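For this depiction, one protein chain was excluded, whereas all remaining protein chains were kept in their positions.
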């Protein structure tokens, strides 16, 4: 079943010692660092009985676990099944899509617990973790899964692990700048996760540009069943996105509101996606690529503003627009990016994450700038934007300005970071596949015999009966 | 890949302008109506801090979000993955099954938020929404997904959108009559969702009767992998049904009880389904059609009574019976309905929703009529049936009578509504497929090349090596 390879271009994709070495080295590093730094936060520590008494809590229900665990599990499903299966649309890259996503996310969450922990949960020399840290680690890794979408099928698992290491690091720095230095709100991560993740990935794939990629063009499409597998990913992302955007919002009304806004935005997005998918094709038929991806843009585009008083109709408007932008992107921008800018974007993350992420950042800035005490109530206003302490005097319009600055910072981090990391990934030591072997599981996976040959064998009348 | 079409029967299935027009028109209408009417309810509004103080609530946990959001997400999965994948069993209609279900549900939930909102959450000229409205919108759309099962593969996406518009409207009226005028209990929707949805769909498919449907008979079956995809839908419906039936029950014991009753009923249903599936076939082999569908009848059949004191053994009995009725229905009733009554029921919703829905309504009426203060406790009795205000003097047996009236009203609404809507859908302007193109994705979808031809191409020794 081995296909002839062009000797001239042959690359060394032999992983036997390199991949285990990287995996084990990094896992050992994680164990050492966790041993030195990571401990249970007060709500997960066995001392919590005492903590409860001190805080005068009468019910175990007040443990953050019960406020956030259901949302955490939904986010968890989005990262591993959502992103993993969304990328199985390629006809011969299902193992790589779901398997490499599994690998990089499992590593990434460990490194993210540390990086984000140092920035946000560091106390007396220890990182104290609880369920919110798990959600944030999943979020951080989400940005890596997004970037993975741009380079899907063209990289080795080692490259992915190296990229994850750097991207998680940069993500955490960018997140710290936005949330702590600029005091920006971004609970659903339009800027920190989507804008940063997507432009980072697009920059990396630009640096890794492959001029001969058309050699594997026959594998860069879907087959009937791979499109159905991808729909599993799409639907889980779509259904659980309200949990994603509300997972780390303030307890109470903010979580509640966030889920409603996201639900509305996503519902509207489906309709405009279907409309434009049909409209932009001569035969007027629907295209699964759009249904699998552009329907999700509505979730990205309310990532920043969902916890604000965006209102249900505001969400419908944002969702509608993002569905249109995303679908138009798949039809016109993706080919343009590839032919003119040499950006080969396997999954079209520019349409699903980059543009909707920018929309999300802008909508967030506008919604923040338009906030009034009348709409939020006096206490709600302060709580929603955390206008306390040194931020006591910040006005909505200034907040809007800082939100906009957050977009710019995220873009800069993505471009500069992506360029550097792309350069590192270009080194010829990571075992990436040759152009004609892209989008093919056989390079890195033991692939079972094909169904068809098996069936043939079952139906072949000449085959002697089994002994 | 285009197959020859009979020119005489050729139908215009070109969607390029019609589908986008309908989608965009309706989304614009939704935005306008949401803008005029829909606002956040008090528990999702930023004013909640003040609300909390007024209501003397000490914990954010008292926000309805935490009582209902996990169930909401389970219901959400049932509507989009459950129903969507359940219908992928057809060999060449997977895109339509999961994609059209996605489209109609995404539109339907928006329209349902408005319709149900006007009836149930209207206050000072505004519809105030919270997580319970999202659940109810999903429920309402569930009845459309059910009806979709009857006409699966035989309609255009525009017909589905038109049907959704009308069915959601009628659903809301029927629900209002039952819950508000008759003061009927139906938390899991045996009557409002299943009985109404199924008989509505059956009436529509009767009106749309296609005498030449045998022309696409070869496509009206499953293949090995499409049956496995369908099992994803089945299992998610089965597993999450306890959440479905308990999602909008009263806080506390009612939600708890509802989940237990449903769990028991469904477990019993699996055993009787397997028994009768094997018993009713000459070779004694199990039939995937039954496993995929009849195993779910137990959830439908306790939809009304699950939150009542049905008791675990009562649930086992109801589940057992419904599994038998449903399986027998697939073997005997469906062919009868098609040949004698000209009801072409693609997914067999008569067996999965209509008959079990009737059982559910009847069991609910009996359970209500049999209620005593002894079994429920004095307070529990009043709380369970909401015997307060003008209903203070209602007795269990009178309640039972009203429950039974609810079944009759639901049936009438379904038959009359279905006949009218069926008539509308019969107009020759909606782009439905010709008889020989039913159950085929190619009519409305861009379908990728087949796996087989691809594999053939990979294994063909005569194929020149790629350049």
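Letters are used for the chains, namely A and B, taken in the order the chains are written, and counting of residues starts over at 1 for each.
As a convention for this text, a contact is a pair of C-beta atoms (placed from the backbone, for glycine too) under 8 Å apart; a residue touches a chain by one contact, two chains touch by 3 or more.
Because the structure is a prediction, the values reported are computed rather than measured.
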| item | value |
| --- | --- |
| Chain not shown: contacting residue from B:255, B:305, B:326 or B:403 | B:255 |
| Among B:88, B:101 or B:243, the residue in touch with the chain that has been omitted | B:243 |
| Touching residue (missing chain; options B:21, B:173, B:235 or B:328) | B:235 |
| Residue, one of A:23, A:328, A:419 or A:435, that touches the chain absent here | A:23 |
| Omitted-chain contact residue, chosen from A:35, A:389 or A:428 | A:35 |
| Chain not shown, touching residues in chain B | 3-4, 59, 61-62, 66-67, 70-71, 74, 91, 215, 218, 221-225, 227-228, 231-232, 235-236, 238-240, 242-243, 251-257, 259-260, 263-264, 266-268, 270-272, 274-276, 278-279, 281-288, 291, 295, 309, 311-313, 316-317, 320, 375-377, 379-381, 383-384, 436, 450, 452-453 |
| Chain A, residues in touch with the chain not shown (by the definition above) | 14-17, 19-21, 23-24, 26-27, 30-31, 34-35, 38-40, 43-50, 52, 59-61, 63-66, 69-70, 73, 76-77, 80-81, 84-85, 88, 94-95, 98-99, 102-103, 106-107, 109-110, 113, 129-131, 134, 157, 225, 229, 232, 444-452, 454-459, 465-467 |
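The rule is simple: only the chains that are shown with their structure count from here on.
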| item | value |
| --- | --- |
| Whole-Å gap between the CA centroids of chain A and chain B | 31 |
